[in-house]
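Just passing along the structure, written as structure tokens.
Note that one protein chain of the assembly has been removed; the remaining protein chains are unaltered in position.
Lettered A and B in written order, each chain numbered from 1.
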Amino acid sequence: MTIVDIRPHLREWAMPHVLCAGCAHGIVGRAFLVATDRAGIDPDRMVVVAGIGCSSRLVGYLDFCTLHATHGRAPAFATGVKLARPELTVAVFSGDGDGLAIGGNHLIHAARRNIDLTVVLFNNEIYGMTGGQVAPTTQRGAIASTTPRGNTEPAFDSVALMIGAGASFVARASASEPFTLERIFTEALTHRGFAFVEVLSDCPTYFGRYNRLGDGPEMLAWLTRQDSRVAEPLAAKRVVDHLPIPEAPPGLDLGVLHREERPVFTGRRSG
Amino acid sequence: MKQSRLIQGNEACALGAVAAGCRFYAGYPITPSSEIAEYMARHLPEEDGVFVQMEDEISSLGAVIGASFAGARAMTATSGPGFSLMQEHIGYAVMAEAPCVIVDVMRAGPSTGRPTSPSQGDVMAARWGTHGDHPAIVLTPASVTEIFELTVRAFELAETLRMPVIVLYDEVLGHTRETVELPPRVEIAGRRTPRVAPTEFRPKEAGPDGVPPLPAFGDGYRFHVTGLTHDERGFPTDEAEVAGRLIRRLHAKVEAHRDDIVEVETLLCDDADIVIFAFGIVARAAKEAVMVARAQGLRVGLLRPRTIWPFPDREVAKITAGASVVLVAEMNLGQVVREVERAVAGNARVEGLFRADGEAIDPEEILQALAPDLEGAAR
Partner (left out) sequence: MSARGVVLAGVGGQGVVLASAVLAEAALQSGFEVKQSEVHGMAQRGGAVVSHIRYGDTVASPIVPLATADVLAGFEWAEALRWLPYLAPGGALVVDARRIVPPGACRDHRRWGVPYPPLDPTSIAGRTGAVVLIDATGIAGTLGNVKAANSVVMGAVSRFLDLSDAAWEKAIARFVPPRTVDLNIEAFHAGQQAETLDPADIPELGLDPLPERHYHIDVNEAWCKDCGICPSICPEFCLALDDAHRLVVVDEEACTGCRLCEVLCPDFAIRIVTPVGAQGGAR
């Protein structure tokens, strides 16, 4: 496997990026750039659409055509781009609040249509850009600025949602495993149809601080433990005696979890 | 070759779009605009275009904007409740400068209201519905033929000025059938593309007319688009000076083309003592009222804006300069009347005839409203 230098794929004039120190989103962005290179995609024909939130801000630094759209609506914008110009490779960067709360409707319908998009959903269990509010993916019991006594709602399983909605490629990966990310992104980008990759990422600034999970380095290690193969529940990690003990998450399955061939929606008479 | 045929207003809208080169339509079913989508679904594929029915109106306009950046002339159509949902992306299209056309076939509101009844209650929503300081171009056709013409015109303005343009008419017009002669194709000016090399390209650097050139995604220009306030590189900025420059330019580009954008039609206004100001379907009733009044020797004229936003204030001031009364008839509880008052600036008495019950204003109502003033007009 050749080593890919990603700097030519960055808008160096815009760097450094706005994300916090230790936020793993950049690791994901880097792996994505490697994958576009490995997949042999012409940068002139690569479009990355994003919603609103920390992860979505990343696209501004990628030297492709980048469309920083509105909160949750990136799949809709991407649908327009792809249908209007099918020869373009179109990807979506979305966060967990962006993609699963305000934009859930657009996500499931893009999956249902099996339109040829690659959606990367950064799951850091929190709204980072707005200051650490609870997200649809926040584990039960976890602290957020709007769940000061611990989250009482169950978390979304985006992979199950996407398989149910009809996505023809569904994977989950972790920012703590960049080489696996590179491989899965390459497969997702070359998959014909709707490809969905949930990436477990982190937010040291809010989720890490509220839940006493440490900074960037510690949270990377914590991410590794979300993997069902090595799952160590959040509860075991937390040392917060005065707070309710969170329900132990079951650990998440990682890897390419679903793959099928089915007709791709093009909106045109000739598929 | 023009063809004479009997068609519905909504169909004329779709025909106008296709004739203007629209090759992308995304929409969501809603009465009374659905015929536009149905026509597009039938005919766009024949033109190698794309029709897609989206999951809601928010995504419909989102997809339209995406298609627009991919180089397509793109539109959507809706009605009141859907128009509310589209406000988010109307603002985005303004900020990101995405050429696109939005058709609002007005029905009685607020909320779900009377889906099958007409209204002109969205005229301020079309101007101010989305948040923030933004310009607006809104065209108000008054006949089936004019729906075709102004839809074509909307595409030309959207493409050349890089912004959303709204075509605003009501349920009655949308469902009115008239005999029309329409050309299958209309050549319009399109968007300007950059003349500099990709490495030199600054996506939000405008020429003297305030409109930046716009390449399509995939044409070799790799650029960033955002709804955040941004600089000339298209990149987000927090500098007040840069932010102010952007927002002022968005308005200035419309102002610079204002005289080209604003169109009004007058009927017998030269000697009129009473000028009726009406747009859309109400202008049809007003025209009838003018003819009845003139038959009685009364000096009544009609001022009908084909462009409601930017508001034709200079035209209103000039045309009503010799009048003593201006009657504003609109199917709402008084939205445009204030704009007319502002334009008339006290030089004439401005009266309003308002109706918001989902029924159209008829000529008799207008004549009744004029009755107290007709004596003066008879002199």
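The rule is simple: a residue touches a chain if its C-beta (ideal position, glycine included) is under 8 Å from a C-beta of that chain, and two chains touch if they have at least 3 such contacts.
Quantities reported herein were computed from a predicted structural model and do not represent experimental measurements.
**Q** Under the definition given at the start, what are the shown partners of the omitted chain?
**A** Taken over the complete structure, the missing chain's partners among displayed chains are A.
**Q** Of A:Asp5, A:Asp42 or A:Glu260, which residue touches the hidden chain?
**A** A:Asp5
**Q** Who touches the missing chain here, A:Gly26, A:Pro43 or A:Gly251?
**A** Residue touching the chain left out of view: A:Gly26.
**Q** Footprint of the hidden chain on chain A, which residues?
**A** Touching the chain left out of view, chain A contributes residues 3, 5-7, 10, 15-17, 19-27, 29-31, 61, 176, 178-179, 204, 215-217, 220.
Please note the rule applied: only the chains that are shown with their structure count from here on.
**Q** State the interface residues of chain A toward chain B in the complex, per the touch definition above.
**A** These residues of chain A touch chain B: 11, 13-14, 43-45, 47, 49, 59-60, 63-70, 73, 75-85, 87-88, 105-106, 109, 266-269.
**Q** Where on chain B does chain A make contact in their complex?
**A** Going through chain B, the ones touching chain A are 23-24, 26, 45, 48, 50-52, 54-56, 58-60, 62-72, 74, 88-89, 92, 216-228, 233, 235-236.
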